[in-house]
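Sharing a structure with you now.
Here the complex is missing a single protein chain, while all its other protein chains stay put.
Let's turn to chain A:
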Amino acid sequence: MTPRPATLTPAPAEVALPPARSPAAIALRRGLSHGGFLIGAAIVGFIVLAALAAPLIAPHDPYAQDVSRRLIPPVWHAKGGVAHLLGTDKLGRDYLSRLIYGSQISLLIGLSAALISGIIGTTLGVLAGYYGGRVDAVVSYVVTTRLAMPVVLVALAMASLVGGSLKVVVLVLGFLLWDRFAVVTRAATRQVRAQDFVAAARAAGFGPVRILAQEILPNILNALIVVATLEMAHAILLEAALSFLGLGVQPPLPSWGLMIAEGKQYMFFQPWVITIPGVALLVLVLGINLLGDGVRDITAPEGRH
């Protein structure tokens, strides 16, 4: 044997490492130069702030009726006034205040529905992807069954059976919108599971819980975030649709969908009663989707160096 120096072969000329950057830090740097991500983050951030600060910034009580001041047009209209910047509805309630409080409802429903469906879908998807075989067959069957049910129809039926309320809408949507979570996490898990680092974890004697929590979940998080934003937008739109049909959030709660429903009989004479909440919905959903796409873009190709 050739004699070797006491210290083991160092890595020559490789010791100079680039500055430490976590994947999260790299993603943030990329995010700051991604237009869609910035616009989406700005919109969503603005609406979230408005929802949180509603009691502070809303000019009027959203429930205070004043029959003498019904259907005042917004301020840019000739007959409008600064007292009600976005005018009033048919019961004389301040439209801007209702819009601001309405964002709370939309965000609450979007977040809780995405959370519930996310937990259900991710659990099913990860288990199916990790264990494969029989577990996968059962989960795939459940997903197929769920996909065979038309979401709007089932939501309508459930809401009309139990009676519409905020809680019912959240639960119905939460239990209906998990399919995409399950499909996406199942595929992502299968992909990650095939990687050698999962084999290394198994060879090190890790149990399934540790492997799922440390090796699998962090690596499918990107896909999960994107699906979560999509489902949030989806839930918000479905709530609006249910409320519009009178089966969602009940009056006098200021839901945007309900505002559109209440304004529909005036839409030919006072179009702003439905365009204002309609535009608010459009902007929020657009913002969430831009944010989701942005997150996907800036985290997708994991820089190898």
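To be clear about the criterion, a residue touches a chain if its C-beta (ideal position, glycine included) is under 8 Å from a C-beta of that chain, and two chains touch if they have at least 3 such contacts; residues count from 1.
Note that in this section contacts and distances are computed from a predicted model.
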| item | value |
| --- | --- |
| Missing subunit (named according to UniProt) among the choices "sulfate adenylyltransferase", "Tricarboxylic transport membrane protein", "PQQ-dependent catabolism-associated beta-propeller protein" or "ABC transporter ATP-binding protein" | "ABC transporter ATP-binding protein" |
| Of A:Lys167, A:Arg210 or A:Lys264, the residue in touch with the unshown chain | A:Arg210 |
| Absent-chain contact - pick from A:Thr189, A:Asn219 or A:Ser243 | A:Asn219 |
| Residues of chain A in contact with the chain not shown | 1-2, 4, 8-12, 14-15, 17-18, 20-23, 26, 195-197, 199-207, 210, 214-215, 218-219, 221, 302-305 |
